[in-house]
Structures are given as structure tokens and as C-alpha cells.
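Just dropping this structure here.
Missing here: one protein chain of the complex. Every other protein chain is in place.
We just call them A and B in the order they show up, numbering each chain from 1.
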Amino acid sequence: MAKGEISINNNNLKSRAAFLSEYAAMLMGSGVHSSRVIRNTKRMGEAMSMEVIISNFHKSLMLYASDRSSGESVNILKEIPSLPISFEINTNLSRLSWEAYDGKLSFDELKERYRKLVARPKLHPVVILILSSFANASFCALFGGTWYSMGIVFSATMIGMSSKQKLLSKGVNVFIVFALCSFIASIVASTAVIFKLQTSDIAMATSVLYLIPGVPLINGFMDMMEGHVILGMARLIDAFLLVLCIAIGLSGTMMLLRNSLLL
Amino acid sequence: MEIFWKTISNYNVSTWKIQVLIVLIAAVLTFRLYRRPSPFIKKAMMFFMVLLNLWVAVVYYFVYCSERPYYYIFAAFWIVMALIWCYELIRGRYKFERSYKYDKISYLLYAVPFIYPLVSLGRGMHFPMMTSPVMPCTVVVFSLGVLMSFSKKINLFLVLLLFHWALLGISKIYLYRISEDILLTICTVPAIFLYIREYIDSGVVVDSKPGVKAINLLLLGTCGIIGVVFTYIILKSFNIF
Partner (left out) sequence: MVFTDILYDASFAAVAGIGFGAISDPPIKAFPSIAILSAIGHAVRFCLMHYAGFDIASASLFGAFSIGFGSFIAGKKIHCPMTVLSIPSLLPMVPGIYAYKVILYLIMFLRHMSVGDDNIVYVQAMFSNFLVAFTTTFNLAIGATVPHFIFREKALSLTRVKKSKL
């Protein structure tokens, strides 16, 4: 299925509601917290003179839309695709909803704009690789690591991150990927321990932090505080499982090297 | 430190004949790859790389370096490299396609394994207790050379592992004052730059988010920083600062 494809082209309620559900599912899939999804979609519906009520779950969302003029209504149950987190889609689609609300776009224009925004290129993998390696290395510095541990963490993150990208693009299960990549990164970083350098424990600890699922963690908290407790819990549990996988990978390395880690 | 050189001398004394053989095979295969490449030679070269990595893992680390602490992690590292080569051999995507752009650098890299023992001799060491052309660091440089000349569709993971080995080489300079490894680190920085650039160029990404120019600039900056840090550490380890 092509992203953002809308097959029905006429301007009736059903196709508008289908577009809205597609829009909402796209936002949910790219890691937007639920109150923003609901606000954006309602605003979008408002622009198309519809009243919209949404109920989100972790894997699907339900959308009720009723036309203001005719009073017709329609229910749609939509599956949420599991997309990579994208703040750019978050920003652009939020902006699109305001543009629709401020009355500048017709329905066809809106669909066209949406399709273009969704198809925008993602950040190049090599850029992500380099930037996240620098990030992890400076993270190491923040914890008090020396220059040498920073270098080790840099290289460990590069190896771990590139294997993460490769494995995820191959469609391997995300939990397995996280456990494996945390194991790879920490075992590469463990070479600092082998050479008995100072701050080698910091190098080990920071080498896996590029995997921390920050977006679901904070989104989960925000959802819970805004009253979407169940969805918030689901997101937190999801994030927690990923953290657990990181811990499993890290402890795998520690088991191998346990003798040198004795304090 | 003492264990380090003792294991090396043991390794050299018992395997120097096989080392000569390996060097000869490598020379013949590399020469053929340049002059008259054929599918058979390419397969043979790939197979040779698998064996070479396994040689380092099993013979060098498991058999001769088992006195060193944590030798098994290094052995695992080399087994992983061998597995990646094996994967490429089976998958058949990497075909030793020559890219012609960086030939001169790779000729230079081929020379490095033979410079290693010369440096050792220059430092006043004698035969068994010195570096030889078939050791982990020289194998890394040789692999870099091969990948440099035939850089189409290379495996990024392999390159990054080689880079990490260079980083470990730095720690050896730092701890054991093994100045031979400076060669390795000097070779790695431009190599990693060229590889990743090749990797970006080879990608099917038509319009990437920051333009290609921005990515290349970022890459250049990164390699610059790595280079500066490497030089700093090397200079510092010889107490020049």
C-alpha cells in the first residue's frame, strides 16, 4: 500500500472521513502524543465542516464523523501503521491542519498537500549514523569519560547503529534488534575494559544509550497526564520492554567480562 | 607488555613458513584481480579473505595469544569479520568491481604490511620478537587496501569494524608504545572518509533530506575531528605535549 493513498476521489462524507482516519493514523504511527492527534484531526474535520470524535488505541483508532449540514454520520476503524518516528511529519501535518482550518485549501488540494508531505524524504541514514555517534560520545563526556573512552563509544555507536539500521530495514523483530544491537555496541565498547583504561565503565554504560526509546517514554507520560491513561500505559510498557531488551543485551556483555567488572 | 611480545615471538617462530605462504597467495591473488580478473579469481579472493580472518582469529588469538587476558573477545571480533566475508561470499553482491578512483592510495596500503617489520627492525628489534606481515593490524590494512580499490557495494559494517580495530591500535600505542600501529591509524582516517562517501554515492536515495553536499561536508568535518583526535592521542602518548 502506498503511503497516503486515497482511492475514492469524490467529495462525499465517506471519502473525507477516510482521509481523516488516514491522517490520524499517520500521526499516531509517527509518534505523536494522542491529545495532539485528536486536536489536529478535529481541527481538520472542522475545516471540512464535520464533527469528529476519535478513540485511540495502541494499534488502531476509531473515528466517528458526522456532517454538519446533512447530519449523516460514518464510523471508521483504522489500523495504525508502525512507522519510524518522524518529528518532521508531526510538524508538517500539524501545520497542514491549521492551513486547512484557516480556510485556504480545498479537499483535493489538501489531499495533494498531504501526499506530498508524507512522501518527503527522511534524514539520510549516514547522517543519523554520524550524528548519533557524536551524540553518544559527548554523552560519555558528560558522564566524565576521557577522550579515549569517547572514541571507543563513538566507534561502538557507529557499529551498533549501522547494524540497527540494517536489521530494521530487513524487517527483523524490533525487540530482537534492540537486544542484539545493545549487545554489539557494548561488546565493542568493552574493549576499553580489556585495556584497563580509566572510565571504561562509563564507556560501557553510554555505548548503549543511543537505543533509549525517548519518544515513547515521554509521550506515554504526557498521554497519561492528559487523561489517555490506557494508551499512555501501553506506550510506557512498549518503551519499558525496549529498555528491558537493551538491558538484556548489556548484561550479555557483562556476563562475558564479569571478572574485570568486579569493583 | 612482556606477554604481548612473548606471544608474538612464539607465533613468529612457529608459523613463519605459513606466513610466507599466505603473503605469496595474497600477492598472487591481488595481482590477478588487477590484471586478469575472472569470476573464479574473485571467488578465490573472497574465500582467501575468509580464511585470512579465520587465521587471525584461530591461529593467532586462540593458539598463540591465549596467555593474554580476554583474548577470546578479540578472537570473536575476527570471527565476526570472517563471517561477514563469508556472508558476502554466499550472497554474491560484493563483486570486487574496480572503481579506479583511489588506486594509488590502495597501492600505498598494500605496501604497509611490509613496512611494519621494517619499522620494527628500525626500532632495534630482532626476528622472532617483532611485527610480521601477517598479524591483525597488517591484515586490517591489507583489507582496507583491497576494499579501497574495489569499493563498489562494500559492506559498511565491515569498514566500521576495521575502523574500530584502528582505534584499538591507538590504545596499543598509548599503552605499549608500539609505534608500528601509527601506520594503521594514519591509513584509516582517509580510508573511512572515502568509504562512507562511496557508500553515500552508491545509495539509491534520490533526494535525501540534507542535500548531498551537506552530507559530504558533515562527513569531511567528522573525519577531520577524528584525525585531529588521533594525532592528539598519538602525540600525547609520546609525551610530546
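We adopt the following convention: a residue touches a chain if its C-beta (ideal position, glycine included) is under 8 Å from a C-beta of that chain, and two chains touch if they have at least 3 such contacts.
The structure displayed is predicted, hence computed values, not measured ones.
K.L.:
For the chain left off this view, which of A:Tyr114, A:Phe134, A:Tyr148 or A:Phe178 is in contact with it?
P.N.:
Answering carefully, the residue with contact to the hidden chain is A:Phe134.
K.L.:
Looking at A:Leu13, A:Ile85, A:Val174 or A:Met233, which makes contact with the chain not pictured?
P.N.:
A:Ile85
K.L.:
In terms of residues, what is the contact footprint of the unshown chain on chain A?
P.N.:
On the side of chain A, residues 31-33, 36, 39, 84-92, 94-95, 97-99, 102, 122-123, 127-128, 131-139, 141-143, 201-202, 204-206, 209-210, 212, 214-215, 217-219, 221-222, 225-226, 243, 247, 250-251, 254-255, 258, 261-262 touch the unshown chain.
Definition applied: only the chains that are shown with their structure count from here on.
K.L.:
Centroid from C-alpha atoms only, then distance chain A to chain B, rounded to Å. What do you get?
P.N.:
37
K.L.:
Sort out for me which residues of chain B touch chain A in the complex.
P.N.:
Residue positions touching the partner: 69-70, 73, 76, 156-157, 160-161, 163-164, 167-168, 170-171, 174-175, 196, 199-200, 203, 205, 207-210, 215, 218-219, 222, 229, 232-233.
K.L.:
What does chain A use to touch chain B in their complex?
P.N.:
Result: residues 120-124, 126-127, 130-131, 134, 147-148, 151-152, 155-156, 158-159, 162-163, 166, 187-188, 190-192, 194-195, 197, 256-257, 260 of chain A touch chain B.
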